[in-house]
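Some chains omitted; the rest stay in position.
Labels run A, B and C following the written order; every chain starts at residue 1.
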């Protein structure tokens, strides 16, 4: 589906145009949005829009990382939006030219909807230009990252505090899941940060340089998000390492119990087994105090063993 | 609450002004402090102070990392103070213009109090400018980091030496807690260091360049603190890894004891069990020296086992 | 085998030339392909082609990493192709001069075949130059990396989900194998990325600068692939660490079972052994309720032990 919003020379907004209506030179500026276009619609990118084959290819394939490409006639942006629930990435491609912006996305984009609505609802649309649309799209895109990353952080804090008293298996799975999500989200945030950095330092887009503080603001958000991601990844590693240390310690405690019990009872069991033998000639068995003497010896062994382990510090 | 301190053209300090009294051009320079302002007071930022919407937004949201933004009329600083007990971060935002400094903080700031007191107590206030206030605030802010970081270091040294003879579980928790705190504090110190670096190398603030040695001094402190933080994080990792190695070794020792005991007594118990059987025809039982021969055999087995493990080095 | 494709001054393609036919100055431009050449053919590099001894040496030895060398007469490229099944690297060496490109490879190259076919099949071959061949070769080379790296990624995802229910030994082997492959592939992709970066930023090849967007596109692919490789290596480490944590936890659970069983039954076995002894004077044996009393005591011990471990949280 293609939607066109154009500002006429009389500074009024015109909508509901089709590609057939649209004529190149007649508007102050215009915004063409390719929303999940079919093959015929994609063809408009080639003709009449005449974009470079490489940009068109980038729109159609999914291999892209966020980037800027400068062409003589326009600047081409590949950006990524994050879907709030699945953390899935969606490409939003932008062509920004002298008096137009073309947005291209394979699935409906809430960012595009939001900005279109804002533009159409604005009382003084004449203040807008294609660069305002660009800024609003980038700003809204990045703003949408924030709740996602903070949700991951909250999830991590939950793991750390474990108020739900989850079992260790579940916690370890959650931890692994969190690392996985952070890794995935980082692959969007870091190249977007680099994109904004390039944008801020380029000399090719004067419209951007003139509004430097606005783009700088988006860049600051991305910088902050990158730090949050890195710090959360470090924290997951800390939690896991801390768990490993704790587990190793726990493991030793368990083995100490096992060893104490075994060490005390094995010799005793041997002794009682010894006097359970059926040899015809075993002098101790006939001795009247044999039984009590043996009980005494066994008690002594048990106490000695116990004291030995106590002195080794195993009961601390 | 808003407090205004102004130096009049006659070089005297005037305090207790309200935003209504205050008129833009009548002072040599002035300092407006927004201390936990209410909504009406926040509005002064927009009017009459006329700050850029982006800066005002940065004041009101908490997402910011320390940074500098240059606007035509003023320079905007986001800085962080650290609360001594909870390691909580508080934003202190500063607008520094031609003849004013505006500070904005959502909670009372001990740094602002300290500097205001120092200014009001100074006998020659005419020597001060808005940049002196800026320097004093930054300097005091960073000075307040130092005891916090050294407290963490002391806590870590305590863990290392463990003079309180804490149990291993407590130590591992403390270690994890320390890493957590260091991570948290680093998120304030590193961006502040970058802020100072930017400030030192900018050419936009000549008042700063002229007092380079003073700002350089703050930067040196932040550099040192960053190193202390990094080195303490490395040390926590060292302690944990060292603990893991020690624990693995300990674990082997415990299992060696268990194995020695089991290996010696299991065959012996089997033997005594064997001659405890009630078969009617067991020739050994009838033999007069059967019992003593068996005792001899069992002693031999035990000694051999013992020597075997001794030669393997298990008793070292 | 040597194959020569030349564009004559009349803008027609000529093929099937031999090195003997070939005369230097008579073509618009030409492409000489050394496909698994024998020693005599290799000699053509020295004479009549007159390449620098160092370049020729680089062709013949296998020690090379992807690189560009600038000589007065030509630019020399060492590039690597990846074989889809074995992940083996093959060198493809290119000499690009004023009006020629010479490709040299010790084994048949599917990339060279593909580009030659494309050139010969093109209806307007006059549009091609030696730089078109260079671009097509590099582009196709890098395009061939993509399925290989994505195959590794798929394999890793399979390990992560383990839908085939493979045993842990197999999974660990697979994981190690994946890391190994990623390491190996990275050794091709990273220097190729650096090569493209150099190519993009050099001022020596104007034909490349004029088509910057095309080479930039290859570079973007390599950048993306590098990120995919790094992120997959991180993910393998995450999986392994997660496995280690899980295993340590599992290990404790097993030992807890062992310890509980041992701790409950060892004292009981001792007791029953005790009353299995054959001492002539053991008063308890003669007591009528001895047996039932003992059963009661043993049940009490077992229940207490059980409750002790339950309170320790071992059955959670």
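We adopt the following convention: a residue touches a chain if its C-beta (ideal position, glycine included) is under 8 Å from a C-beta of that chain, and two chains touch if they have at least 3 such contacts.
Keep in mind it's a predicted model, so treat the numbers as computed, not measured.
Identical protein chains form the entire complex, numbering 5 copies in the structure file, with 3 of these shown.
The rule we apply is simple: only the chains that are shown with their structure count from here on.
Looking at the partners of subunit A and subunit B together, they share no chain.
Superposition of subunit A on subunit C using C-alpha atoms only gives a rotation of 70 degrees, nearest 5.
A separation of 24 Å divides the Cα centre of subunit A from that of subunit C. Within subunit A, residues 244, 248, 251, 255, 258, 262, 266, 269, 273, 276-278, 282 each touch two or more of the remaining chains. Within the complex formed with subunit C, the subunit A residues making contact are 52, 54, 58, 63-65, 67, 69, 71, 167-169, 172, 175-176, 179-180, 183, 187, 191, 240, 243-244, 247-248, 250-251, 254-255, 257-258, 261-262, 265-266, 268-269, 272-273, 275-278, 282, 284-286, 288-291, 294.
Contact residues on subunit C toward subunit A in their complex (touch as defined above): 146, 213-214, 216-217, 220-221, 223-224, 227, 231, 234-235, 238-239, 241-242, 244-246, 248-249, 251-252, 255-256, 258-259, 262-263, 266-267, 269-270, 273-274, 276-282, 316.
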